[in-house]
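Note that one protein chain of the assembly has been removed; the remaining protein chains are unaltered in position.
Now for chain A:
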Amino acid sequence: MRVSSTRRLRTLRKGLLGVVGLAGFLVVWQLIPTFDLINPQYLPYVTDVAARLAEESRDLAFWRRLGATMTSWGIGLAVATFAALVLGTIVGLVPVLRRATHTTVEFLRPIPSVALIPLAVLMFGIQREAALVIIIYASFWQVFVQVIYGVADVDSVARDTARSFGLTHRERLSHLVLPTALPYVMTGLRLAAAVALILAITAEMVIGNPGLGSLIELSRSAGDSVGLYAFVVVTGLLGLLVNLVFRFIERRSLSWHQSIRGEEAR
């Protein structure tokens, strides 16, 4: 009983401190242009940015742009995840393939996906497809590598046991390989979701297909600093939301796994 009440006190303290930190940041932000440490033209007042956010949230055009960004994100992430799951499982389960693809993967993976932007623009023009090329390329590797590791991580005793009990190929895949690989896959998926969002917005900034990124680029070139900061805040909130959702999915789908169970017992 006492343990739970002290714990509750601690979480309360933690939440309170967090709010104080956030409020302090906003106050400092407001004070910097007030005392003219930085010209308000370059760092607008918090209050102005907040007002702008409220105004944009009533504007359908803004939501349409947001929707465009999230659509690119969703399509890109889905395609990349599917491809990575299929290819990763095949490559991960066949040792010969794993060895043969190793150098190719290690060469292709570190190529910064933004290097492909010019190529994507040449191929598809200022279209969503160009952005998708970048998003898929970047998020594919995140999942693919995790799947390869995960599939290869099957405990050898468990594998031999399954084999001697005569489990079929399919049974082994669903009862042995899938549970082993799932934590890896979820990690990869969480990373890929964040990366896909980064590149969806980046692509819009550089390529110019409509979305949040192009809004940011527009307000920059128009000298609309209030709008610029407002949209940057929106991207941050969006990133936070994506992180939270995928962390939640990860916990839910791995509720049986030691890493999550151990954490909750503590």
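Following the convention adopted for this analysis, a contact is a pair of C-beta atoms (placed from the backbone, for glycine too) under 8 Å apart; a residue touches a chain by one contact, two chains touch by 3 or more; residues count from 1.
By definition in this document, contacts and distances are computed from a predicted model.
*Asks:* Between "Nitrate ABC transporter permease", "RsbT co-antagonist protein RsbR", "OB-fold domain-containing protein" or "Cytochrome ubiquinol oxidase subunit I", which matches the UniProt record of the unshown chain?
*Replies:* The correct option from "Nitrate ABC transporter permease", "RsbT co-antagonist protein RsbR", "OB-fold domain-containing protein" or "Cytochrome ubiquinol oxidase subunit I" is "Nitrate ABC transporter permease", the UniProt name of the unshown chain.
*Asks:* Which one touches the absent chain: A:Leu53, A:Leu66, A:Ala181 or A:Leu228?
*Replies:* Selected residue, touching the omitted chain: A:Leu228.
*Asks:* What chain A residues would touch the chain not displayed?
*Replies:* 13-14, 17-22, 24-25, 38, 42-43, 95, 98-104, 106-119, 121-123, 142, 145-146, 148-149, 152-153, 184, 187, 191, 194, 197-198, 201-202, 205-206, 213, 216-217, 219-220, 225, 228-229, 231-232, 235-240, 242-243
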